[in-house]
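Note that this complex is displayed minus one protein chain, with the remaining chains in position.
And now, chain A:
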Amino acid sequence: MLAKRIIPCLDVDDGRVKKGVNFVNLTDVGDPTEISAEYQRQGADELVFLDITATNEHRKTMADIVESVSSQVFMPLTIGGGVHDVADIQRLLKAGADKVAINSAAVSDPELITKGAEKFGNQCIVVAIDVQKTAGKYLVHTHGGKKATDIDAIEWAKEVVKRGAGELLITSMDKDGTKNGFDIELYQAINKVVNVPIIASGGAGKVEDFTEVFEKADVDGALAASVFHFGELSINDVKQAVRKAGVVVR
């Protein structure tokens, strides 16, 4: 049986990890490779890097980071942020990414999902979806959550899987930053309509939140950023608690 994955997410800006990471034993708290190695030691199952810079110049930096991290850290790496075309996907995979996450570009050019999946295989195409509930409906947002669309998130999830997405990374904007738990209903709704792994993101604050999203929504992975970076929770705390509740983790 597959283990449920616990996934730290790192925001990268111009080659540096953006949110101040608070591990005492690091000599350089902004260095993606050092932080990744520390997360590997802690038992993270996978790492997600989001490039939050906008320029092309910085995007090359992202490939360099992947190259460096994948030389020192031996677990699955998912890279997202600013992925616009097949060449972007190829560059990141070649640098050592295992999966590439597409978000806004998937909405503006859904063909990109199909092209990426056909060329590199479904397993390395992740579609990231930012969701906010508006008037009782889950709606897709793009451009780092800044732009609202009228696309129904549940329908969109179905559509991207049909087009070849091998995994979904779903962020609840309503829950993001609240630390009061994952959006269980959202993941239940999406899990009902797709048959690919789902990574839940947004709302993690305490160990029970992880247990809840695995038990109630049966997602495949749970992602968090600040609670891990600031040392409020360790990967190990989460795994112990989740395991105690009877969920299989590594």
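Keep this in mind: a residue touches a chain if its C-beta (ideal position, glycine included) is under 8 Å from a C-beta of that chain, and two chains touch if they have at least 3 such contacts; residues count from 1.
One rule holds for everything that comes next: contacts and distances are computed from a predicted model.
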Omitted chain, identified by the protein name its UniProt record gives, among "Conserved domain protein", "3-isopropylmalate dehydratase large subunit", "ABC transporter permease" or "Imidazole glycerol phosphate synthase subunit HisH": "Imidazole glycerol phosphate synthase subunit HisH"
Selected residue (touches chain absent from view) among A:Gln123, A:Asn180 or A:Asn236: A:Gln123
In chain A, positions touching the absent partner: 1-3, 5, 40, 45, 70-72, 74-76, 93-94, 96, 98, 120-123, 166-167, 195-197, 220-221, 248, 250
